[in-house]
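Apart from one protein chain that is not included, each protein chain of the complex appears where it belongs.
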Amino acid sequence: MLFVARMDVVFPESMTDETKADFQVKEKAYSADLQERGIMKGIWRIVGEYSNISMYEVDDLDFLHATFQGFPMFAYMNVKVTPLAKHPNATTDDFFRQL
Amino acid sequence: MLFVARMDVVFPESMTDETKADFQVKEKAYSADLQERGIMKGIWRIVGEYSNISMYEVDDLDFLHATFQGFPMFAYMNVKVTPLAKHPNATTDDFFRQL
Amino acid sequence: MLFVARMDVVFPESMTDETKADFQVKEKAYSADLQERGIMKGIWRIVGEYSNISMYEVDDLDFLHATFQGFPMFAYMNVKVTPLAKHPNATTDDFFRQL
Amino acid sequence: MLFVARMDVVFPESMTDETKADFQVKEKAYSADLQERGIMKGIWRIVGEYSNISMYEVDDLDFLHATFQGFPMFAYMNVKVTPLAKHPNATTDDFFRQL
Amino acid sequence: MLFVARMDVVFPESMTDETKADFQVKEKAYSADLQERGIMKGIWRIVGEYSNISMYEVDDLDFLHATFQGFPMFAYMNVKVTPLAKHPNATTDDFFRQL
Amino acid sequence: MLFVARMDVVFPESMTDETKADFQVKEKAYSADLQERGIMKGIWRIVGEYSNISMYEVDDLDFLHATFQGFPMFAYMNVKVTPLAKHPNATTDDFFRQL
Amino acid sequence: MLFVARMDVVFPESMTDETKADFQVKEKAYSADLQERGIMKGIWRIVGEYSNISMYEVDDLDFLHATFQGFPMFAYMNVKVTPLAKHPNATTDDFFRQL
Amino acid sequence: MLFVARMDVVFPESMTDETKADFQVKEKAYSADLQERGIMKGIWRIVGEYSNISMYEVDDLDFLHATFQGFPMFAYMNVKVTPLAKHPNATTDDFFRQL
Amino acid sequence: MLFVARMDVVFPESMTDETKADFQVKEKAYSADLQERGIMKGIWRIVGEYSNISMYEVDDLDFLHATFQGFPMFAYMNVKVTPLAKHPNATTDDFFRQL
Partner (left out) sequence: MLFVARMDVVFPESMTDETKADFQVKEKAYSADLQERGIMKGIWRIVGEYSNISMYEVDDLDFLHATFQGFPMFAYMNVKVTPLAKHPNATTDDFFRQL
């Protein structure tokens, strides 16, 4: 099952640049692992914003929530999740490449 | 360049079921053609709504607007377009399959 | 997997009371069937509004969308769907009675 | 009488992880007690958010407010309460299990 | 238990002045009866709007919904209901006069 | 003339519990005085929120603003004021008891 | 006492240009009378919109509501009223000219 | 040319009462000067809020922005500016007194 | 002085394609004239929407409102106007070409 998420990151004023950089390194690794395992099907930057649009293929909502909660930056993210179904005009069951 | 759109369809009260069905047939063909040509990279139904999330790969904004305007149901759609860039955590330049 | 939906019904001005009553009869039967089959786990009226809060247990998002689309009044409903996961403070995996 | 609440938790930037963990332990106990006493009929995590949807069966609004105010994290919660009535399409007066 | 409601009336374009006047006569009688029975504790016009703020004392949410649904103009009203509890700074349990 | 207000209290993160308690004592006295003088006709807690709905009978808008500004917690309140007129369906000119 | 209103006019689709013109003639006379009597202290067009900002000096909220309800186009207006008090930085009690 | 502004003041949590009082003295002088020079045509407090509605007569948008930016409290204000034109129902070109 | 407008066009359901086409011809001529006279400095389509962003250089707000009101489709447009001043980082007083 596919879900699309919009994630907006807001760091607290007091966070140092080192801490931010450290978070970004961990976030990159976490995100790469999700892509490799076929859970995160895509992730894109919203132009001009510290936000992403990302898509998730999962079998289970508890797993999906755990996936979001596992993001190193989760405490600084606003996440909005939208469930997606097959569209009648889609010519394929799966638009994504195997990563 | 990649853009994500959310489209919400609102048919006028007076439209007959025949007209709606006719629109849906035309829409399906138009949409299939966009997928085949590699313009529409994906389309999904938002669960519970007469709405879709769809993604477009285009070189040009005039072409992108013309693509939206070409939808048979365009007059009955609210379309919101968001430009997307590569995310630093993406492990690939292209998440989509060749259709 | 559990989803909560808020459904708001807006009938067009031109719909007769007979048609409305007819829709309500069909809706009741459809809804009862969903409850019997364990798909709709609960449905409640929002006090003062022509709206409901309802909960759905499904294995699949395509099935969930089909379930919403099957409501006889679907064309006159605004539906917003929110995916739910187990809460760490829940003392049970399933709060609902077998109907 | 049944009420549905949406609770969003926002911890202040200065709160330590220990304090948060301590709050979560107290919250879990408080929540379990409400479930045992048949006041909280259900609680679910909104996928991707530090938020819950929960349902309350109470006889009295002063008691309901006291129940919310009693949550250890109440000062850090935004709570929105919606009163619910029996839906004409409900096949039962009570959708919830005895916990 | 006390609830405050905001009701906004929107008549359809096609409704004649006679029908509107007829609705208003019925509404006035229904409203007077609710006041006499101690259910509607107060009703006020929002200055400049075809809207009211009104307060209801009821023992039961099903009864409260039935009360709203009984308004002759219910089909043309948007109703938002907010549950109220005793305020710690209130010097009385009941601010309203016996009508 | 009658006005309804919705007041939402937001204390700053750094305020100690002592200061809050001190504010609440002063607020209670101020509020009691307004009720005794027939200015505040009623005050109710919004269930689940640190907010109230309150009603004011005043002859003058400067006096009304001074009344709000006099609340000990005024600096931490968001106040929204709505002017009310007699409703054609009201069976009395004054719904409130003499306190 | 001074109030500022924002009025947005929305005519129904079926209204003829003659009816609109007729309304505008009546509206102009009604508005001129309010200005002459010192009730409407000012009225301005919001640039680009079929809307006005207007200010009213009245002694009484029932009278103010009756004033709004008396506008020939009242049924087609959305009116939002905001009560105003003397500002501490104002150098005069009355900014308006005698008309 | 006339513009109406709504200004909402939000002081940071850390600002002392002395600093606030000092700002208010400077603000009063700045505001009085604008009134004397015929730039600020009126200013009113929104009842219950730390906000004003004010009107400005200027020949030039750069000058208008400089006027706003010159407010001593500008850094703590949210300002929304709306351009106004003569209303067809106005009986005068200028509603304001010479201060 | 420069103003930016966002215009959204909503045609009524009953308008025929001929009437729409006729409006578009008149609109194009009106718009071309405004460009030629140096009043409309630019106009762009918002991708995916029946909306434009346009910019206007005028000396006077009454003239600006008359310019908007003169659009053949004015009755079917929602127009939001924002006044613009010189930005301190602008390297020129005028970004637009002479048309």
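Letters A, B, C, D, E, F, G, H and I name the chains as they come in the text, with residue numbers starting at 1 for each one.
We adopt the following convention: a residue touches a chain if its C-beta (ideal position, glycine included) is under 8 Å from a C-beta of that chain, and two chains touch if they have at least 3 such contacts.
Bear in mind the structure is a predicted one, so any value in this text is a computation, not a measurement.
Student: May I ask which residue of I:L2, I:L61 or I:M77 touches the chain that does not appear here?
Tutor: Residue touching the absent chain, from the options given: I:L2.
Student: With the missing chain put back, which residues of chain B would touch it? List them for me.
Tutor: 1-3, 60-62, 64-66, 81, 83-86
Student: Tell me where the left-out chain touches chain A, residue by residue.
Tutor: 13, 45, 47-49
Student: For chain I, which residues lie in contact with the unshown chain of the complex?
Tutor: Within chain I, the residues that touch the unshown chain are 2, 4, 24, 27-28, 31-32, 35-36, 41-47, 52-54, 82-92, 94-97, 99.
Here is the rule we use: only the chains that are shown with their structure count from here on.
Student: Pick from A-D, F-G or C-D: which pair repeats the contacts of A-B, with over half of them the same residue pairs?
Tutor: When the contact pairs of A-B are compared with those in A-D, F-G or C-D, C-D matches.
Student: Indicate the residues of chain H shared as contacts by at least two other chains.
Tutor: Chain H, residues with two or more chain partners: 2, 45, 47, 83-86.
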